[in-house]
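With one protein chain withheld, the remaining protein chains of the complex are depicted in position.
Which chain is which? They are A and B, in the order written, and residues in each are numbered from 1.
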Amino acid sequence: MSIGIIIMRRAVFLALALIIAVFLTGFIIGATGYVDNVVKAIINEEVRAYRQALSKMPNVNQSYVDKLTRSYQQMLVRTYGLDKPWIYRIIPLVYSTLIFKFGDVQQTSVAEVAGFQLPAKASDVILACLPRTIVMITVAELITIVLALLIAPRITFKIGSLADRIAVIYAALTNAIPVWWLALVMIFIFSYRLGVAPQQFRGVIKVLSTMSSAFMAGNAVSFFSSFGNLLSYVWLPILTIVITLLGPWIYSTRAMLLRIVREDFVLAAVARGLPQKVVLRKYILRPALSPIMTSVLLGLAGTLGGYIITESVFDWPGMGTLYYQAIASGDPATILGLTYILTLVYVVARFILEVLYVALDPRVRL
Amino acid sequence: MGIRRSILYAILLLAMITLSVLPIYLVAQEQKGGASNSITFISVSLDRVGEAFRAGSIDAYIYGLRPSQLDQFQGISNIRFISAPGGLVSLVLNPAPVKTVNLTGDWTKKSLDDIAKAIGYPKAVISQVYYDKDKGVTYVDLAADGSNINPFALKDVRYAMNYIIDRDFIVRNIYRGYGAPMVTFLSNYDPTYMLISDLVATFGITYNPGYARSLIEKALTAAGATLVSGKWYYAGKPIQIIFIIRTEDERRDIGDLVATELENLGFVVNKQYLTFAQALEIVYDTDPKELQWHIYTEGWGKGALEKYDSATPAQMCAPWYGYMPGWQTEGWWWYRNDTLDELTQKLYFGTFTSFEDYKQTYRNVTAMCMQESVRIWVATRMDIHVVRADAQGITEDLSVGLRSPFNLKALYIPGKPDITIGHLWVYTSRTIWNIYGGFTDVYSVDIERATYDPLTWRDPFNGEPIPIRVKYSVTTAGPNGTLSVPSDAIIWDASQGKWVNVAPGTTAKSVVKYDMSMFIGAKWHDGVNITWGDILAAWALWFDLVYNNSKASFETPISGPNKPFFDTIKGLRIVPENNTLEVYVDYWHFDPNYIADYAALTPINPAESLVLQNIVVFDMHKYAFTTDTGRAKKLPTLNLVLKNHASDLASLAQQLLAGSVFPSKYFATPQGTYMSLSEWKARLQAFINWVNQHGHAWISQGPYYLDTFDDQAQKAVIKAFRDPSYPFNPSYWVKGSASPPMLTVPATPTIVVSNATSFIVNIVPPTITAGGRTTVASGNIYVQYIIKDVQTGTVLDVGQARLLTSGATMLTYQITIPSDITKRMAPYNYYQILIYAFSEAVAVPAFTSITLQAQPSISQMIAGIVTGQVAPVQQQVSDILKRMQQMELELSNTSRQFTLLGQQLGQQLTGSLQQVVTLLQQQASATSDVAKLIGSVGQQLNTLAINMSAIQSTMQRSVSDLSNAVNKVSGDVIGVSTSVSDLKSSITELNNSVAMLNNYILALTALVVVLIILNIVLLIRVLKK
Partner (left out) sequence: MMDRFKAFLYAIKSEVWSQSSGKAALTLLSFLIILSIVSAIMLPPNFVSVWNDPKPWGIKPKDAPPQWAAFFGYSCAPHYEADLRGFRYVLGISGNEVSLKYTLTYNLNSKSFPQGIAIKIDGLSLVGVQSFRIVLNITRPDGVTVPAVLTYLTTATNGSIAITSIVLNPDTMKLAGTLITLYPQLLSVVNLNDIAMNYPTYLFGTLTNTSRISPLNGLYRLELLVIIAVPRIATAADVNNIVNAFRDSQDFRVAVIGTCYGVLGTDYRGRDIGLALFFGLPIALLIGIGTAVLTTLIGLFAGLVSGYYGGAIDESIQRFIDVLGSIPLLPILILIAVAVQQAYGANPYKPIIMLLVILGTLVVFGWGGLAIVVRSMTLSIKSEAYIEAAKVAGASNWWIMVKHIIPQLLPYIAAQMVYSAPSAILTEAGLSILGIQHGLPTWGGILADARIYGNVSYWWWIFPPGIAISVTSLTFVLLGLSLERAVEPRLRRV
C-alpha cells in the first residue's frame, strides 16, 4: 500500500483515539460521580452560608426560614443541573465539546483563573489562559531544546571528555531539584533581595491582554512596545525552567546519539578531515533525527498542560492552574474542553511525526 | 536705591508674618476626612508577607495569618502583631442508632424500663425516644442491637469525649499560643460568655483521660461490650470508629491527636484524611444511620462581636436549624430534641420577654447542649494581622482586629502620607461591589467600609450598637404594648409605585428618631449635596425591590430574606426643620440600642446611582444583582468597580439626561417633593463626570473616596475626602486598644476545715488606650467565684464577690467562704477557687484560679500526732543504725566496679565518665553530710526528751514543728537508702545506655566519614579524569 494511504489510515485512527480520549474523560468524571460530589459539596456550603446570613434577620419564623432555604437549594440544584442524572449532562457536553462548542463555566473559582466573572464560556477561559502558559513554559522549553541540540552532539562526539562529565553531573543534580522549589529560591533572591525581578507577577495578565488586543487590532506599535514590559515579567520564570529542564534534555539527547557517534560512517567522515560542524550536523544529528524530533514535538505539546505548582509559586494563572481549579471545583465543561484541546494538539503532533518518520528516512516503511 | 531697599524690607517683613501664621492655621484645624492622604490596597500572597514588610512595600497586612506562618518575620523589628478570633474548631459525633424499633402511641411519657420491656432490649442501649405526632408512632433508637454497636449513640460516651481533648496542648503546640480553648459553643472572646461562665465551670471539663475511661467503661459494659486486654469488643468484633479528618489546615494535627487518644481508650480507629469535597460528601450527603462516619473535624467562621447573641445556640445545638446530624434532609434519620428546639427558637426569634428571661433560657440551652455533647468543642483559632510598629490611630477590634472600619479610617504613619495595605486579594470572582447583592466576600467589604459612614455600628470592644453619624432617641411600648403611628407618616406603596400616608390607626411597637443633620448638608464624593431625596430614594427602592412582584420574582435571593424586615417597618416620618427621620417599627429588644441598630438604613450611594442600578437590572434585564440570579439567568452580576459596567451606567445616565427622564415618584411625598428636575440633571452629569474621571461608579459619603480600582493588577487606591462639609476628622474614629480587666489575688488564703476564711481580690479595671491617652473604661464590673472540689469535680459554692474599695486605678473585692462550706471539706483534700471578673465595657473577662489544700483543724491535728507519730520514732532510729553499716559495704564495691568499667570503655568517653564520677563523689559527700546529720539527730533526740516536759505550753507551734522534723529525719534516712540503691541501678542503666549510645555514635560517625571520603575521592577522581 502506498505511503499516502497508510498516512491517511493513521490520521483516521488518530482522530478516533482523540474522540475515545474525550469520551473516556467524560465517563471518568461523570460515572464515578466525581463531579457530582464536588458540586454537591459546594452547594452544601453555599446553602449553609445562606442560612447563616438568614440568622442575621431576627423576627423571622421557622417555617419561613425552612421555605427560603429549601427554595434556594432547589434553585442551586437546577442551575448546576444536578436534577438530571450525569448521563444527560456530561454526554451531550462531550458531543458539543467535540464540535468545538464548549459548554459554560459553572464555578466562579474556575472563571476567576482567567480573570472573568460568570457567565463565561469554557472556550474564552481556556483561550485567556493559553497565552500565559505559552509565553512562560513553552518558550522556556523551546530555549532548552535549542541549547540541548547545540550542546549534546558536541559532548557525545567527545564522549568521556571533561565537558561530557560536567554535563552529566549537572544533569544528575538539576534532575533532583523540583522546579517549584527553585522558583521559590529565585524569587527570594532576585525579587526580594536583589530587587532585579518584580515582586508581583500578576501584572503580566494586563500586559498580555493589551498585547493580544493590540494583536487583534493589528497595530504593531503597541504590540512591540508592551513586549519590553512582558520581558521584564517573564525572564525569571523562563530562566528557572531552563535551569531545571536543560539537564534532562542534554542527558536524553546524548543517550540517543550514543548509538550513532561510534558508527563507521562517522569515523570515516572524521578520517576524511571534514570540519567538526559538518560531521556533527550531517553524520550525527541526521540519523538520530526521528527520535529527537519525537521528543521535541511531544515535549512542546506537553508544555501546554502547564505546571500546576510552579504557576502557583509565580502567581501566574496559566493552563496548569486552570486544569487544577477545574478538577478541584468539578467543572465538567472546562475539564472536557481542556482535555479536548490538549489531546488535539498532541494528536496533531503525532500525525506530523508519522509523516516525518517517512520523510526523514526513506528506508523506513511503516 | 533707598526706595528699592525699603520695598525689599517691607516684603521681607510681610513674608515673615504670613509664614509664622501659616503653621498655626494648619495645626489648629485638623484636616477633615481620612487620616492618610491615600491608602493603596495590593494583593500579597501569604508566604511573602515577611519579605514585603522587609522590602517596605506594605505598611500593614489585614488578611489573617496562621500562627505557623509567623516565622517569616524573624529579624524584622518595626512590626506589631494584632490577633483577633479567626475561626472555631469542633468535632461532630454521629449519634445515629444501629436499629430503630417503632411503637404505636406516645411512649415518651413512660419510663425507660417500660419501653425496654416493650421492645425486648436492655434499658442501657436505648439512645433516643422520639414521638411523631402526625403518624402517632414512637421511634425508639437503639445504640446496640446484639450484632453491632455505635458507641456515640450513648450520651455518656459522647460526654466522655469532652475529657480526652487536650485543649492546652492544641492551643500551645498546634496553634503556637494563638488560640483560646473552648468547652462550649462560646469562648471568652464572646461577650455573652459572661452569662454562662459559672455554669460552664460547674461541668469542670479538663483533659482527664482517666475520668473519661471510667465513664466509657460504665456505659459500654452496660450496653453489652467487653474490654479484652485493653481493647473494646462487641459481639466478638472490635469496636471500630471511622474518623474523617480534614487535611487542609490544623484540623489534621488535631485529628491525629484525638485518634491516638481514642486508641488509648481501646477503640480501633479508621482514620481517613480527606479534602473538602470528599469529606463533605461522606458526612453531609449520606444518611447518618448508614454509619459511614463517626467523628468529623468541623471548622466554623467567626461572626462579629455580639453583646446579646441569639443565633449561635440554635446553630450549634438545635435540630430545627439543620446543622445537627440528619441535616434536616427528608427521609434520613435525624437527631431530635424538642426542648432544645423550643428554647433555641425563643432566643433566635427574639420572643423573650425580659433580660432575665433571655439569660435563663440561654443558660438552660447551654447546660442541655453540653450534656447532649453531639458537638465537642476544641478551640478558637486566632488570626494574626501585622502592622508597622510606628503606625498611629489604630483600633484593635476584639472580633475583626485591624479589619475594623474604625481602624482603616484613622490609620496613619507619621511622615508617610500615602500608605499601602496588603490583603490576600483585592479582586476575586466573588468580589461584587453593589449594595443589594454584593459585598459577600471579605476583600470588597474591607475597602468599602472605609468609603462610607453607617448610621450605627458595633462597639469594637463589647459588641454594643453605638451611633456613628447620627444621634438617636428610642421610645418603645414593647414587649407587648404598641404606639400609634401619626397620620402624616408615609409608607411606599409598591402597587401604585408612590409614597402614600399610612392607613389610619396603624400601630408600631417602637419608634426611633434619627437626627440626620450630619448627613443632610454634607456632600457625596462627586460634590453633590446629600438631601432628603437620597434618603427617600434609598428606602423607596428597597420597598420596591421587596414588594413589587416583577422585581421580587427577578431577584428572589434578595427579596426573600429581606421581606420579613420590611414587613416590620410600619411608617417613616421626615421632619426637615430639625433634620430628624422617625422610623416606626414592630420590633422590641430589652436593650434600646438594638432597636435603633435594627431600624437603621444607611444611604450608602446617591439616589441617581441607585436609580440607574435599578433600571439596568430590573427594567433592561442587562445585569443581575446577585451571582445566584446571574448564574441562573446567564446575566453578568452588576459590579460598580468594573470599567465596562460603570460605562454602561454612564451611557444610561446620558440617555436619561438627553430625554430629561425624571423619576420624581421616588422623591414626591404627600408632605412635599425633595428633588427638582434641575438638581436631578446636575446629579446625572456629576455621575457621568465621575465615571469618566475614575473609571468606576462607586460614589459614597465616607472619609475616603475610591479613586481607582484595577481588578487585573489587583490594586485599589482610596484617597482622603477633604471636603469641608464632611463632619469628622480622623481622631473621631480612633478607639485605640482595650486591655481587659486584670485580676490578682495578692495573698492566697489558707483554708482550715470548718473555719470561715475570706481573702482580697485586686481588680485593675479595663482601660482603653487611644491616641496615647489611657482612660478607665466606664461600666460596672461583676466578680464571680466558684469553689470546686478537685477530687470529685463537684461545685461547693458559687457567689459574687463584695466590693470593698473602688479607687481610680484599683478596685478591691472580698470573697468570703462561710464555715458551713469549709465544714464539708476533708483535710488534705485539694480545692480550686475559679475567679471571673466581667466588665460591661470590654468583652474579654479576666480569669484566674487558685488551688488550695484544706488544712486539718487543730483538734484533728492533735489527734493525728498523738496516735500516729511519737511511738514509731524509736523503732526508726534503730533501723537507721543498721542501714549505716550496710551502706559502707555497698559504697566500697561500687567504686571497684567503677574502675573496671573505665578500662573497658576507652578514652573518648572519659569526659562523660568524669562527670559521673564527680556525681558519685557528690553523692558520697551527701552521705557524709547525712552521717553528720545523724549525729545532730542524736542531740535533737535528747533535747526532744527535755522538751517533752514543757509540751503543754508550746503545744500549738512545737507539735507541728516536731512532726515535720521527725518526718524529715526518717524521710532523709529512707531517702538516702533508696537513693543509694537507686544509684546502683542508674549506673547499670547508664552503663548499657552508654554502650548503646556508643555504638550508635560509632556507626553514625563511621558512616558519615565513609560517605564524605567517598564523595571527595569520587569528585576528585571524576573531575581529574
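FYI, a residue touches a chain if its C-beta (ideal position, glycine included) is under 8 Å from a C-beta of that chain, and two chains touch if they have at least 3 such contacts.
What you are looking at is a predicted structure, and each value in this text was computed from that prediction instead of being measured.
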Return the single residue from A:Leu14, A:Val139 or A:Leu274 that touches the missing chain. A:Leu14
Check each of B:Asn173, B:Ser676 or B:Thr775 against the chain that is not shown and name the one that touches it. B:Asn173
Using the touch definition up top, pick the residue from B:Ile558, B:Val734 or B:Val844 that touches the left-out chain. B:Val844
Taking the entire complex into account, which one of B:Leu103, B:Val268, B:Leu657 or B:Val776 touches the absent chain? B:Val268
Since one chain isn't shown, list which residues of chain B touch it in the complete complex. 47-48, 50, 68-69, 71-72, 74, 77, 81, 83, 166, 168-169, 172-174, 176-178, 207-211, 214, 240, 242, 247-248, 253, 256-257, 259-260, 264, 268-270, 272-275, 278, 382, 737, 739-740, 742-744, 790-791, 828-830, 832, 844, 847-849, 851, 853, 864, 868-869, 919, 922-923, 963-964, 967-968, 970-972, 974-975, 978-979, 982, 985-986, 989-990, 1003, 1007, 1010-1011, 1014, 1017-1018, 1021-1022, 1025
Provide the residue numbers of chain A that touch the chain removed from this figure. 9-10, 13-14, 16-18, 20-21, 24-25, 28-29, 32, 34, 159-160, 168-169, 171-173, 175-178, 180-181, 184-185, 187-188, 248, 251-252, 254-256, 258-259, 261-262, 287, 290-291, 293-295, 298, 308-309, 323-324, 327, 335, 338-339, 342-343, 346-347, 350, 353, 357, 361, 363-366
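As a convention for this text, only the chains that are shown with their structure count from here on.
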Flag every residue of chain B that touches chain A in the complex, lowest number first. 42-45, 48, 51-52, 54-55, 57, 276-278, 280-281, 284-285, 310-311, 314-315, 320-323, 328, 345, 348-350, 428-430, 556-557, 560-562, 564-565, 568, 586-587, 598, 627-628, 630-632, 634-637, 639, 642, 710-714, 1022-1023, 1025
Mind listing the chain A positions that touch chain B in their complex? 37-38, 40-42, 44-45, 48, 50-62, 64, 66, 68-69, 71-72, 75-76, 78-79, 104, 106, 108-109, 111-112, 115-119, 162, 165, 169, 187-188, 191-192, 195, 199-200, 202-203, 205-206, 209, 315, 328, 330
